[in-house]
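Contents: one structure, followed by commentary.
A protein chain is absent from this complex, but the other protein chains hold their places.
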Amino acid sequence: MFFHRQELQFDATPDKPDAIYARRLQEVLGGQYGEITVAMQYGFQAWNSHLPGKYRDLLYGIGAEEFGHVEMLAIMIAQLLEKAPVEQSEAAAASDPVLGAVLGGMDVQHAIVAGAGVRPVDSNGNPWQGSYVTASGNLLADFTANANAEMQGRLQVARLYNMTDDHGVRKMLSFLLARDTMHQNQWLRAAAELREEGTEDLPVPMNFPLSQEHREVSYQYLNFSDGAAAAEGSWASGPTPDGKGEFSYHEGPTTSAPMPPPTQPDPRLFGTDPKPNIVDKATGVVKDKLSHK
Amino acid sequence: MFFHRQELQFDATPDKPDAIYARRLQEVLGGQYGEITVAMQYGFQAWNSHLPGKYRDLLYGIGAEEFGHVEMLAIMIAQLLEKAPVEQSEAAAASDPVLGAVLGGMDVQHAIVAGAGVRPVDSNGNPWQGSYVTASGNLLADFTANANAEMQGRLQVARLYNMTDDHGVRKMLSFLLARDTMHQNQWLRAAAELREEGTEDLPVPMNFPLSQEHREVSYQYLNFSDGAAAAEGSWASGPTPDGKGEFSYHEGPTTSAPMPPPTQPDPRLFGTDPKPNIVDKATGVVKDKLSHK
Amino acid sequence: MFFHRQELQFDATPDKPDAIYARRLQEVLGGQYGEITVAMQYGFQAWNSHLPGKYRDLLYGIGAEEFGHVEMLAIMIAQLLEKAPVEQSEAAAASDPVLGAVLGGMDVQHAIVAGAGVRPVDSNGNPWQGSYVTASGNLLADFTANANAEMQGRLQVARLYNMTDDHGVRKMLSFLLARDTMHQNQWLRAAAELREEGTEDLPVPMNFPLSQEHREVSYQYLNFSDGAAAAEGSWASGPTPDGKGEFSYHEGPTTSAPMPPPTQPDPRLFGTDPKPNIVDKATGVVKDKLSHK
Amino acid sequence: MFFHRQELQFDATPDKPDAIYARRLQEVLGGQYGEITVAMQYGFQAWNSHLPGKYRDLLYGIGAEEFGHVEMLAIMIAQLLEKAPVEQSEAAAASDPVLGAVLGGMDVQHAIVAGAGVRPVDSNGNPWQGSYVTASGNLLADFTANANAEMQGRLQVARLYNMTDDHGVRKMLSFLLARDTMHQNQWLRAAAELREEGTEDLPVPMNFPLSQEHREVSYQYLNFSDGAAAAEGSWASGPTPDGKGEFSYHEGPTTSAPMPPPTQPDPRLFGTDPKPNIVDKATGVVKDKLSHK
Amino acid sequence: MFFHRQELQFDATPDKPDAIYARRLQEVLGGQYGEITVAMQYGFQAWNSHLPGKYRDLLYGIGAEEFGHVEMLAIMIAQLLEKAPVEQSEAAAASDPVLGAVLGGMDVQHAIVAGAGVRPVDSNGNPWQGSYVTASGNLLADFTANANAEMQGRLQVARLYNMTDDHGVRKMLSFLLARDTMHQNQWLRAAAELREEGTEDLPVPMNFPLSQEHREVSYQYLNFSDGAAAAEGSWASGPTPDGKGEFSYHEGPTTSAPMPPPTQPDPRLFGTDPKPNIVDKATGVVKDKLSHK
Partner (left out) sequence: MFFHRQELQFDATPDKPDAIYARRLQEVLGGQYGEITVAMQYGFQAWNSHLPGKYRDLLYGIGAEEFGHVEMLAIMIAQLLEKAPVEQSEAAAASDPVLGAVLGGMDVQHAIVAGAGVRPVDSNGNPWQGSYVTASGNLLADFTANANAEMQGRLQVARLYNMTDDHGVRKMLSFLLARDTMHQNQWLRAAAELREEGTEDLPVPMNFPLSQEHREVSYQYLNFSDGAAAAEGSWASGPTPDGKGEFSYHEGPTTSAPMPPPTQPDPRLFGTDPKPNIVDKATGVVKDKLSHK
């Protein structure tokens, strides 16, 4: 269960409205790596967890905080839109260069659809979607996904910080940046703890029998381009992070197989094939080929 | 530039057709973490790279291999579909229980749209989309994204391995599993090398001045749920992975702010507000409120 | 069957082209609550209707009018785009502030994709989609959806009316506003008539046996936030609109249940679980857990 | 801010796993009218509210409850998936008719992507999307949207109730049905209260000056189909719900306008037009037509 | 304007319900090449037409017919769903093999969302979308798009014809097949007429000055794969369809250019670059690199 308190975790009031910036800020609310994504992602990972205890509690504990960040951003964006212009035409743009810039830079649906309100979309107006969420049931994979989400998220907030001089906005972003710092650290630590405990290990998933993979190529770097510098990296020689092999470097593939012949499906699917199908034109029955049983 | 060779990197021929399994296999071709995603992701990261040399060469070198994996899966799926049934009705299902199961378990667009052909979609028929790709320009964030993609990908291939007994399919999957093992290791190693060299560091992005984030909360675990076990993890006390702080544990928020008052946008946006707008009904001009300038 | 007449229901010619406004107007053509939505929605509701007679005739009668509104908007938008600029670069924008504003404010696909033509998208360029349509087979639910669609639609048209001074555009919008007034009234009246006749009733669907719902909480307002003012509304005490109960007000939930334990699916799905799976590494067979039968 | 409690509002445990039904239940979690939609919708309406007090408190109060319903459904679906099959091929389906039916009826991504876990998608595997949310800033329009959402939602839950005999599932659904009954009543009451108070009125938005709409057609039913029965309804004669007019009935349109001539955009957009463009083939300059200024 | 008549163009009644086939048939209603696509596409092409007269009349004339085909399919699908099962669980599937097959093969949203009704989606439940529509303003390009749409459409209908034995369904499909035959022929003829008249020509668009394209490579077949058989086709030697050149055959590219150096954007975008950015950690000001003006 979730309970709401009509308070924010931190100040979220701009010095002044700014419809252009309101649109930019939508990215970290409703974008691929925005707050809706992490809130939902941690929730779904918790609900899919097969382990009671500290990892699931961690997911629940952070997930609820992120829903509060959704709210902080939403409240901020609504305030940034408070003076969103009504006039939206070539004549309006021509009459006032600043208004012209605002018309170009704002999200037009902020005005037309939401009446100067925030929306569950990214900075290009693409609606948030469930396919941004990763929740596989495997915690080492998912915590790596979470670390990535927090890195991408902090990166976007850092960019947005430099896109405005508004002190109120920057104050809120400085708080979100700090929380992203925490969460980056936290997921990386939790991923490490999973490995230290032996609960999960590299390569993910650890329980798939290595004998069933084609081990000859498990640590080969196969270079399919013509730049040679990648041979200099520690991914091309030396021990592997999973502790189970040694990297080696190869130009191009070390294996190959002939291309299988083209398929010959049922002629009643009317694909183009080598010799024209023979169909009884009166009845539609295919005369000389076997159909699927 | 890309050049194509009419050969595969490894055998990709099933023992026998299997339309149900063909649909399942679409996930690792055209799903969120399928081969199209990693091929495109490494390409876009290379094209967006600001660094010449080993990291970019690595992206190019693996990216082109992944396009070949797209082809291996596509060729395999087309062969699995070679006996996809034409009959697709209740009467057909009723006449033959196995056919009934196939009708339920296959992707119907494989037959209707592609004539027993492979499609750029996932196992539920959702088209692949560009929003699966992450390419931020920040290599530590992006290599973490890549490590996650390879973990999720290997996890899905491992699941799919157990979903069939077909030796031809399993042989190909054993090869892809090994390559995923390599690529997991490789991205993790490359991420570590970035940090070891000082090219990038935690928290990502390392160049955003820490003095500008609200440092008081940068290492606080704030528990917004009521499970206490998360306090036991090494993410709740002790040193942080970025080497710049100490974790601490707190029940709930350590900061708060009042909810700002509701916004009052231009009345010509016709939102509902405290006292009804006063609009001159003859002219449509708003009489007593200021519109946006 | 549908028949087309090369005439419009009302004037749809702007005083002058305006590419910025053309983009805005796309919202009420191809947006969530645009004319394509209502035209298709009334069509699908008619085709799904289980009742011959006045309700189905109403759906057919309005639906066809709405297809004509799609056309009016399309014709208007194409005319607004007649002078859409070809020049679309920083140099062009720098040479002429008004052109710069137009470049920012117009839909770039209007020029690049449609050659100064209208498109089946909203004002942010999101393609219209079938998921905007509601057609459930239950007329009271669907007429409520229709009333909402007409309200949202009229609201957006009213906003758009104030976004331009073009008399030709305003003339057409004044017509659409009037038709939206009609359709709002019409769907609300039709919804009321369904209840008056006893064809359908609250709560929708009326035929689900109330004895099978958990009646104890059917009229309780449970406040999951900490604002107390909602207790003042007529939704917190007094008779309910369905005529079958009395509202009551409660702080928080009146029921609760413990969280069920985490799930334990088949270990071959490689989720992370309490003790590591035991898999025979040579064969891949799971040794000590039961798989699904 | 949101706080999470590791308890549910009501029992959410099935008698036994059922992967087919798990997929069906996704509809009311992640579908157009599922719990994610209403939770987000009430949140965005609250954040966009221009009115402090009872209406906003109502939105916050119900919104947080709905996030708890998201969790109840997620937990239930994860349990229904606990025995989701690993085997997913034609051979598996052929070996066991019941398994064959499960393979056809389940969501394959439940197994492959989520490892027997719940996902933020509908019953066809379409990801939830932000465009399901309505939050216009106009409360009468939005409360009508909410009433519709609760009606469609209760309708779907009622259908799902009859699709299973599992007592645990039915028990949870009986609770959700009761809450939907409450919320249908509540939004209808709140909409009525807005009108009774004069805060908002029909036609929505009430403040758009009626003198600016083309009043001649504001209450005309124009029948664009050839079924005559719609003339019998109370939407074709008598007083209108907005109290401002009388319905009248007409066969076809009461107005018409000629189709405007085709547009002639800049020839450098290369549309096909009446006489071929004259372009200087050496320079690409259009010689005899004016380009946009 | 569009007018509706409560009659169909042809019989659209199945011999008996068939929920599995109903789902399949959705493809040619709401899929990429279904009737909604062609109806909307011809409409948008007409509205975007710059030419009065025969071509525009043709678009209007066929477009309205296609809306009637949308209706025929919708009515047919609703009837095929008339006995769609309510029971949808593993227990139901286990109790009756035929029901199990239906549960797997039907579109579950047909029952849950539409109450045994038709929906604006394809056979995998993907909603129809505006991006299926092509309307570029260039008639030769668009008529080629239309010819393709009618070919793909007739192909899908032909496949669907063989997927059922229902005489009522086949009767309707035989009619649609004939109309697709007509429309294939019609668009090909119209495309030819455009060229014969000189209204448009190859290469599309004909008015782009050929002197401005890099003519050296305009008729070269560059083989980027290693299969040599393509040299045998009439596209590798001989005159070109546009009448302006001769095909020639080449192994690989005939031109090349070095890869440009990596980009160096503003360091405040925090991409990873060769030497770490130097940012004043106290102020956030970048010290030694130029930012954008």
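Couple of notes before you dig in:
Read from first to last, the chains carry the letters A, B, C, D and E; within each, the first residue is number 1.
Throughout what follows, contacts are C-beta pairs under 8 Å (C-beta built on N, C-alpha and C of every residue); 3 or more make two chains touch, one makes a residue touch a chain.
Bear in mind that the values here come from a model prediction, so they are computed numbers and not experimental data.
All shown chains touched by the missing chain in the whole complex, by label: A, B, C, D, E. From the options A:G31, A:G117, A:P203 or A:G233, the residue with contact to the chain not on display is A:G31. Mapped onto chain B, the footprint of the missing chain covers residues 1-9, 30, 36, 40, 43-44, 47-48, 60-61, 63-64, 67-68, 70-71, 74-75, 78, 113-121, 127-131, 133, 135-138. Taking the whole complex into account, chain D touches the unshown chain at residues 155, 158-159, 161-162, 268-270, 284. Touching residues on chain A toward the chain that is not drawn are 17-21, 23-24, 27, 31-32, 97-98, 100-105, 122-126, 155-156, 159-160, 162-166, 224-227, 252-253, 256, 261-265, 267, 269-274, 276-277, 279-284.
The rule we apply is simple: only the chains that are shown with their structure count from here on.
Looking at the partners of chain B and chain D together, the chains they share are A, C, E.
Between the CA-based centres of chain B and chain C the separation comes to 27 Å, rounded to the whole angstrom. Chain centres here are Cα means. That of chain A falls 5 Å from that of chain B. Counting partner chains per residue, chain C has residues 6-9, 32, 60-61, 63-64, 68, 75, 78, 115-117, 126, 129, 131, 136, 138, 155, 158-159, 161-162, 224-225, 227, 253, 256, 263-265, 268-271, 284 touching two or more of them.
Chain contacts here are complete: no pair of chains fails to touch.
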